[in-house]
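A single protein chain has been omitted from the complex, and every remaining protein chain is retained in its original position.
Each chain gets a letter, A, B and C, in the order it is written, and its residues are counted from 1.
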Amino acid sequence: MRYLPLNDADRKAMLGVIGAKDIDDLFSDVPADALNAKFDLPDHQGELEVERTLGRMAAKNRAADAGPFFVGCGAYKHHIPATVDHIIQRSEFLTAYTPYQPEIAQGTLQYLFEFQTQVAALTGMEVANASMYDGSTGCGEAALMARRVAKRNKTILSGGLHPHYGAVTRTNLELVGGKVVQAAMDVDASEDLIDQIDDDTACVIVQTPDVFGNVRDLSGIADAAHEKGALLIAVVTEVVSLGALKSPGEMGADIVVGEGQSIGNGLNFGGPYVGLFATRQKYMRQMPGRLCGETVDAEGKRGFVLTLSTREQHIRRDKATSNICTNSGLCTLAFTAHMTLLGEAGLRKLAALNHDAACKTADALGAIDGVKIVNKNYFNEFTLALPKNAEEVVEQLAGEGVLAGVPGGRLWPDSKDAENLIIVAATECVTDADINVFAAKLREVL
Amino acid sequence: MRYLPLNDADRKAMLGVIGAKDIDDLFSDVPADALNAKFDLPDHQGELEVERTLGRMAAKNRAADAGPFFVGCGAYKHHIPATVDHIIQRSEFLTAYTPYQPEIAQGTLQYLFEFQTQVAALTGMEVANASMYDGSTGCGEAALMARRVAKRNKTILSGGLHPHYGAVTRTNLELVGGKVVQAAMDVDASEDLIDQIDDDTACVIVQTPDVFGNVRDLSGIADAAHEKGALLIAVVTEVVSLGALKSPGEMGADIVVGEGQSIGNGLNFGGPYVGLFATRQKYMRQMPGRLCGETVDAEGKRGFVLTLSTREQHIRRDKATSNICTNSGLCTLAFTAHMTLLGEAGLRKLAALNHDAACKTADALGAIDGVKIVNKNYFNEFTLALPKNAEEVVEQLAGEGVLAGVPGGRLWPDSKDAENLIIVAATECVTDADINVFAAKLREVL
Amino acid sequence: IEEALSFEIGSYDQTGVDLPEPSGKTDRLGGLNRDREIGLPGLSEPETMRHFVRLSQKNYAIDMGPFPLGSCTMKHNPRLNEKIARLPGFGDLHPLAPESAVQGALELIDQLAFWLKELTGMPAVAMSPKAGAHGELCGMMAIKAALEARGEAETRTRVLAPESAHGTNPATAVQCGFTVENIPGDETGRVDLAALKEKLGDDVAGIMVTNPNTCGLFERDIRAIADAVHDAGGYFYCDGANFNAIAGKVRPGDLGVDAMHINLHKTFSTPHGGGGPGSGPTVLSEALAPFAPVPYVTFEDGKYKLIETRRAAKADDGESMGRLTAFHGQMGMFTRALSYMLSHGKDGVKQAAEDAVLNANYVLARLKKEMSPAFEGYCMHEALFDDRFLKDTGVETIDFAKAMIDEGYHPMTMYFPLVVHGAMLIEPTESESKRELDLFCDALLSLAKRAKAGEVEAFKAAPVQAPRRRLDETAAARKPVLRWIPKEPAEAAE
Partner (left out) sequence: IEEALSFEIGSYDQTGVDLPEPSGKTDRLGGLNRDREIGLPGLSEPETMRHFVRLSQKNYAIDMGPFPLGSCTMKHNPRLNEKIARLPGFGDLHPLAPESAVQGALELIDQLAFWLKELTGMPAVAMSPKAGAHGELCGMMAIKAALEARGEAETRTRVLAPESAHGTNPATAVQCGFTVENIPGDETGRVDLAALKEKLGDDVAGIMVTNPNTCGLFERDIRAIADAVHDAGGYFYCDGANFNAIAGKVRPGDLGVDAMHINLHKTFSTPHGGGGPGSGPTVLSEALAPFAPVPYVTFEDGKYKLIETRRAAKADDGESMGRLTAFHGQMGMFTRALSYMLSHGKDGVKQAAEDAVLNANYVLARLKKEMSPAFEGYCMHEALFDDRFLKDTGVETIDFAKAMIDEGYHPMTMYFPLVVHGAMLIEPTESESKRELDLFCDALLSLAKRAKAGEVEAFKAAPVQAPRRRLDETAAARKPVLRWIPKEPAEAAE
C-alpha cells in the first residue's frame, strides 16, 4: 500500500525488538471476538481507480462555473486568485499542526495575527479571534457569549436572519435552557424589534445585508439594545459587502460574526468555511475560540503565540467558554492571503463590481412582466417575487443550465409567503451574457 | 498591475534618487523615433478574464482523458501520481534558477544526481547527463557526439526510427556537412543495416521499441558497428518499456537517448519533455549538456555541483561540445519524483500492465475483418494495416470520440506504403471498455 | 530572514488583483456606504507570494519530518485527496444548488457515511459536525434528546468521564447542560470499573470514555463498562479521537458504544492545516439514530434527497435534534476522506492501524532503555512516558520537548494526559518508516542521556535552532495584543 512505508521484513524485525509474537499480540486487550472484524468494503485501489470513481461522482454535479449562476444565501461564488491556492497548498502550511509549539510555528501564528487584524478592521471592532468553524456556528457561539456577558436568558432573532443561522443558534441556546424569540420572516426589512427588548434580553441578532439581500442600518436597534443593557450581534454572511458598506462596528454592534468564505475560499458544497468573530476589547476574555497574541522570545524578538487559553477547553475543561478546540486554520490562511492581495483598494473595487452586477441583474429581471424586486436597498443579492411557485421555476431553469438562486420554500418550507420568492445573488463572476440568458429563460418559464 | 510592486509615488522617489527627469530619460540611448512604439494589442486584464479567454481555447481541444485514447508515437498518456505535481510546484523548485550557486541549490543538484543515476540504471549505461530538451534533440546531439568521438562523417538512420527524430538529426548533421543515410521505412523490423556500415560511418541510430512498436534486438547491429569502429546509438521513445525489456546497454549500445516524458510528465501537446542521454564512461567528456557531480564542501560534507563545464558554451564559447545551456530542469524533477515513487517494483508492474493493455487491444482489433497486426513483437504499441486510408479512418473515429492512433500518412506523407497504417498505443490508462468501444467503432467505419 | 507583518509592508492603494473598472453608475446601498478608511493594506502579487512563502518557512510540517504528537495523529496527507477535493464538481459546488444539480455530492456523502457505518459497526451517522468537538456536541445532544424522549432529561443530569479525558469532553457535557464528574483510573492506566459502577445511578445521563484511551491503552473492560452504563439507564459516548488505532480491526459498535465522533483529520488524514478545518462525523446507535441532526441524505426512487428541517425529519420517522451548522458539513473534508478510504480499502485501513500500533510499540520498546514508560505492557498507537527518568536532572518535560526541536523534530504531546506526571505522549503513526523511527529514537535516547549527564543548561536554553527561542506566553496573556495597531504618526500633531 503506497502510503505505508513498512514492509514485511521491517514488521518482523520490529516485532522482534518489541518481543511480541505477532501483531495481534499487541491487540490482546481487545475482546477476542471483536478483533479482526469483517467488513463489507473493497480492498485498496490505485490512484487511477480512485480518481475515476470520484471523478464520476464529481461529474454528476453542476459546478458554479458551468453556466449562468446566481445562487447565494450565505455562500458566494467569487473568483479566487491562483496565488491563494498555491499558498494554502504549501506543505509547511497544509501539513502543519495547531501552533502549540510557537518556536516552530511562527508562520501559522503570524498569519493568524494578520487575520485577526484584518477581521477587526473589516468589522470595525477592536478584537477578533482566529476564526470559527463557519458563520452559523459563530452566530450560535456569539449568542452563548452574549448570555455570559449580559447574564440574561433571552435572545431575539431578526426575521432577516438566515434561517440556518437561526436554527443553529436555537439549537445551541435551547441546550442550555435559553429563551429564543424568533421574529417573523421580514422580507423587506420593515420589522421593528425594539419592543421585544426587555430586561431579560441578552442580545438581539440582526443580519446585514440580510438573507433577502436588504442592507440594514443597525444604529437604531443598537441604541435600543444598549439602552436596555442588551448586546447587539451583527451577522454578515457576505463579507465582500464590507468593502462597500459601513461596518457593523460603526453602527454600534457589540459582537460581529460573519462568514468569510467569500474571501479566498471556494463554495465546497458548504464547507469548510471560515467563521469571523469580532467584538469589543472589553468582552475579549469572553470570546470563544483561539486567539493569537503578540509577545517576545527569550532574545526579545517579536513573536506570536496562542494566548488566553485559560478560556479554553483544554485548560478549563468544564469551565471553558466553549468546547471548541479548532479554528478553520487553512481557510483562515486562504482568507488572509486573498485579503492581502486585495487590500483596501481591491476590496472596495470588488465590492463595487458586485453591486454593479446585482443592480444590472435586478434591472434585467425586474423588467419581466409579473416579476417584482422586493428590496429597496441591496448589495449583491436581492429577492424576486414571482407570480408562481419559485421552487418549480428554479428547477426548470436548472434544467436549462441556469442556477437561478435559492427559492424561498427551501429556506422557509413552512411559510406560504416564501413560496414565490427567489433570492438572487450576482457577483463579479456574472457576465452580461449570463444576465441576459437568465432573463430570457425566466421570461420563458413564467 | 498586480505583478508590479512599484506605485507612482515609488517611481517618482526613485527617479529623484537616480537624478533622471522622467522614465524616458533612462531610455535616451534608444533612437527617438523607435521609442514608445504603438502596439495593436489589448491592455491588461484580470485573472478572471484571462482564465475565461484561455479556458475557452482549452475547451476546444480534446484531452486524452476525455475518451478512448490510443495515440502514441513518441508521447504517451500515463497516469501521474498527484505527489509529483505537488513536488514540482514547490516554490523552491519551480522558481529556482540553474544551480550555479551550489551552496543554495543542493536541492536541485541532489535530484539531478539522482536523476542521472536513475537514467544510467534504466539504460544500462555508465553515465547520464542532467537531461536534454527532449528525445529528438537528444538524438541530434548524440549523432553530433558520435561524429566527435569517431571523427567520421557518415550517420546511418534506421527505417524504424521515428521520422521526426530522423528529421531533427538530419537538420543537425547537414548544418556541419555530415552525410546521412536514411534506411527505407521498415514496418516489421526486417531491415539489415549491416552492409551500410563502412569505415566512414560514425554511428548507426536504431530505435527500440521502434516507431511501429517493434521490439528490436540491438545486439547484432551493435557488434557489426563496433567491428567497423562505429558507434551504436539506441533511441527509446517510450521509457516505460525499459521496465520490461533488456536495456540498450545490455545489447551493446554506446549512446542511449530517450524521451522521458512517460515518467512524471504530461502530454502537453509535445513539450516541454525531458530528453534522456546516457553513454559509456569513456565518452563522458564528449557528452553534451549539463552534468551534476558529487564533491565535498569546505567542511568535508558531501555535496553536489554542476561539473565538467569545460565542455560547455559558457566557458568554451566557440569550442563547446554543443550550444546547449539549458536542461529540462523541472521535467527532470517530475521524472525523478515519479521514478522514486515507482521504484524497480512499480516500474516493472507498470510495464507489465502496459504490455497487457497493448496485447488486449491488438487481439480485439486484429480480430476485425481486413485488419492486420503488422508486428510480431511489441511492447505497448503496435501497427495496424487497414484495408483503407488510415488518415480518414482516424478522422472518422475522432468524430466518434475515439482517438485511435497515428495514421502512417501523418509521419510519412510521401510514402504510399504508409497510407493504410495506423500506429496504436495502449497504456495502463486504457480500460477494457475503451478497447471495446475502439474495436466496435473501427468495425463500423471499415 | 525576518518577515514583517503585511500591515507594515503594504499600502492602502496597492493591490495584487486586477479588476475591471466598476460602472460607478448605480448606488442602491441606502446611504450606508462605507465612508471611512478600512485599514487594509494591499500587496502586489509577487510581494504577497514572498510574504507567505517566507512565513511558511518558519513552520514545521509533517511533510518535513515526524510529528510525534500523541492524541493528535499527524499522518501523511496524500495529495491525491487535494486533487479530488478541487474537482470543480466538488470544490465549485454551491450548498443550496437544486438537488438535481448535486446528485454526485449527495452520493459522495452517502458513500462516506456507508464507510463510516461499516467501519464502526454502527447503524447511523451524523455527517454535519464541523470538527471533533462539534461531533462530541452532536453525540451528547443525541443523548440529551433521547433522554428527553424518555422524559428523563430533567433527572438524568450527570455525565461521568475519566480524569484522563480530553478537555473537550467535560466542556461539551457542560455545553449540553450536564454536570460532569470524574471517574478515577486504575493503576494500569484504565478506567476503574468498580469505582465507575459506584458512581452510576438513575441521575446519570451517560459516560464519555475515550478508547483506546488517552494513555494509549485499550480499555480491557470496555464491554463491562458499556453494560454497566446501559443497565443504569445511561448512554455510552465514546470519544473517537483514537479510532485510528483500531480502524479496520475492531468495530466500536461491537463494544456497546452509543455515539462516537470520528476525526476525519486524524484517522482519515485530512490535513490539519495549522489548526483546521477538521470534520467530526458522529456515528449513532439504534437508540440514538432517530435524533440525528439535519440536514441528512436519503436515497429514494433512484435519487438522493436532502432532509433539511426537523419537520422533514419527522416525516422521515425521526426526532431530529435540529441543525448544527448552516450547510451539509465539511464537504471538502469528506472528499478527501473518501479518497483516502478508497485508496486504502479495508485491507489498507487495517494494515494502517496495525502499523500505527507496531510503530508505537517499537518506539516504546526502544525508548524504555532510557525513558520511563508510564504503564507496564504494550501500548496501542501511542507510547506514554512520565518524567521519572528526568528526576533530579533539573530538566523538565517541557525542556526535554523543546530540546527535540533542535534535533529537527516537533515535540511530542506534553503534560497530557493529566493523570501522569510530566507526561510525554508519543504517537508515531503508520506514516513513519523504520528508518525514521530509528533516527528519532536515537535522537531521544541521546537527549535522555544528556539530560542525565547534567546538561541542564542546554535543555533550558532550547530551542536554539528555530526561528524563535522560547516565547513569553505569560506576557502575551497578561496584556493581550491581538492585532496590529498602526504606530501613532509622530508628526501628526505638528
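The working rule: a contact is a pair of C-beta atoms (placed from the backbone, for glycine too) under 8 Å apart; a residue touches a chain by one contact, two chains touch by 3 or more.
Fair warning: this is a prediction, and the values are worked out from it, not measured in the lab.
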item: Among shown chains, those touching the left-out chain; value: A, B, C
item: Absent-chain contact - pick from B:Met14, B:Ala184, B:Ala367 or B:Ala440; value: B:Met14
item: Residues of chain A in contact with the chain not shown; value: 1-5, 7, 44-47, 49, 81-83, 85-86, 91
item: Touch residues of chain C, complete complex, unshown partner; value: 1, 9, 18, 44-47, 49-50, 53-54, 57, 61, 63-65, 75-76, 78-79, 343, 408, 431-433, 435-436
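Everything that follows uses one rule, which is that only the chains that are shown with their structure count from here on.
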item: Taking each chain's C-alpha mean as its centre, the one farthest from chain C; value: B
item: Distance from the mean Cα position of chain C to that of chain A, given in whole angstrom; value: 19
item: Whole-Å gap separating chain B and chain C, where each centre is the average of the chain's CA atoms; value: 46
item: Whole-Å gap separating chain A and chain B, where each centre is the average of the chain's CA atoms; value: 47
item: Junction residues of chain B, two or more chains touched; value: 2, 46-47, 81-82, 86, 91
item: Contacts with two or more other chains, residues of chain C listed in rising order; value: 11, 13-17, 19-20, 43, 45, 49, 53, 78, 80, 82-83
